[in-house]
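Note that one protein chain of the assembly has been removed; the remaining protein chains are unaltered in position.
And then chain A:
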Amino acid sequence: MTPPEPTAADNAQVPNVIGYDLDTARSQLSAAPSAASAEAPLLEMRGIGKSFPGVQALRDVSLSVRRGEVVALLGENGAGKSTLINVLSGVFGHYDGTILLDGEPVDIHTPADAQRLGISTIHQELNLVPDMTVADNIFLGRERRSAAGLVDRRDTNARARALLERVGLTVSPRRLVRQCRVAEQQLIEVAKALSLNTRVLIMDEPTSALADAEVRRLFEVIRSLTADGVAIVYISHRLEELEELADSVNVLRDGRWIGARSMRGASRDELIRMMVGRSVADLPRRPADARPTDEQPRLSVRDLHLDPDPRAGRVGLNGVSLDVRPGEIVGLAGLMGAGRTETLEAVFGAYPARAFRGSFLLDGRPYQPHSPKQAIRRGVVLVAEDRKQQSLVLDASVKFNTSLAALGRYLSFGWVRGRRERAAVSDEVRRLGVKTSGINTRVGTLSGGNQQKVVLAKWLLTDPRVILLDEPTRGIDVGAKSEIYELVNALAAQGVGFVVASSELPELLRMSDRIVVLSEGRVTAEFDAEHADQEQILEAAMGRRSVIARTS
């Protein structure tokens, strides 16, 4: 239950910069969950270590979880959370240390081992087959068969329906997963885990793609699971969520176990300090004097209409107008499906010309966003929502990705000048503080925050006038977040105009000068970020739903 005593060497290695006392943490941990403390832990990991060639990803990490408890794992990207849950879910064949389940030592060398022991994992990237039905996905690999050896549809669907009911989902088991929304898919994964008689459920950033109402529903499901005695290991960057949901929180940093806290009474500042090893005050709001004075808009969008495309999951826009002045940061708020991403992508020219109409002015001159190529040439760039799918060639190097959009600048007589390209890329990588062993490192091996910086570096090499940011800090640790905010402020000070879409309202309030609220593809409100509060924005985001429902 208590983690092993650190050796002298361990204490020497952990930089005690924050004055954080490990012994205090441990005594608090053992005193923390008072209600369940009499009970032995269901799952206990002791001295877990995992190394890859050249990298010690985890070192002496311990974790214990009781029945019906929600234990949160907190840490910056690259802290070792994913490695730890991969050990637990059998992704790695080998690890150091011991895992005890119900007090018995167990070996978890394959995902099948984990499944047999009742340990299920819901990864951040969902593992469902899009073109199979909900029921078939739930029973994938364990298909219900009739006496004749054929798949028993009726039984499959009936059982699936019962499981879906348990997670509060009303979708038909016969529906294709492709047609379900992300939040629904998340709950389908939970239903699948339930069908496996799961005793320990690991959830990696389950809310990163969900809107607030959907998060609430997921939490209800989690609470009902814990009431049934399921233990939950929960990974999230959102401290507000952990405050609401978790019983205790374990902090990892640089592959080491830093400490545990009972969630009750733990302060955010303290947790953040444990995570980053330095003190991060509440992130600053954008200073009022940084805001641009009245000027001609850099980008002006009028009456943007976009046809919806349900197959691609694209919602329509019904007349969006907005202005961005040089040096201004405009926030785009709205619920899921309000049209934030669609607005940005339309301005970037990501949609075929026949799908949208509207008038655009860039620095007072007409602008027709008919292709990303054209948009980039005019100085409009998009940091897309999904880094891995939309922004990066993961197999290629940092250099390849960074120079991809600006290669034309390093050509002479059609040949890429390697030296000039490397110099430009190195400069940009250094300026943004991308943590990489070199510019020839594969981008896929970097952490989320560093990947996002590579995406930003790519666009900065094109000298943009307007940068469209779609969920710029999704899945990024606190430290990298504040670095990105600072970078955006610095670029705005140089006259770059920004449009930022984010589903995290505090982030929008912090980053923006002005917040434009979308609902059902229309602008429903506009606020000065200084005087707006979350409640007002949320109200505007949910407003006029019934009126607009007709048109969509």
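General remarks:
Methods note: contacts are C-beta pairs under 8 Å (C-beta built on N, C-alpha and C of every residue); 3 or more make two chains touch, one makes a residue touch a chain; residues count from 1.
The rule is short, and it goes like this: contacts and distances are computed from a predicted model.
This figure omits one chain of the complex; the name its UniProt record holds, of "Membrane protein", "Ribose ABC transporter permease", "Error-prone repair protein UmuD" or "FAD/FMN-containing dehydrogenase", is "Ribose ABC transporter permease".
Here one chain is not drawn; of A:Phe139, A:Trp257, A:Phe348 or A:Phe498, the residue touching it is A:Phe348. The omitted chain makes contact with just one of the residues A:Glu104, A:Asp131 or A:Asp395: A:Asp395. Hidden from this view is one chain, which touches chain A at 15, 17-18, 47, 49, 51-56, 78, 93-94, 96-97, 254-255, 277-281, 283-284, 348, 350, 371-373, 375-377, 382, 384, 389-396, 399-400, 403-405, 407-408, 411, 414-416, 418-419, 422-423, 426, 429-440, 453, 458, 482-483, 486-487, 490.
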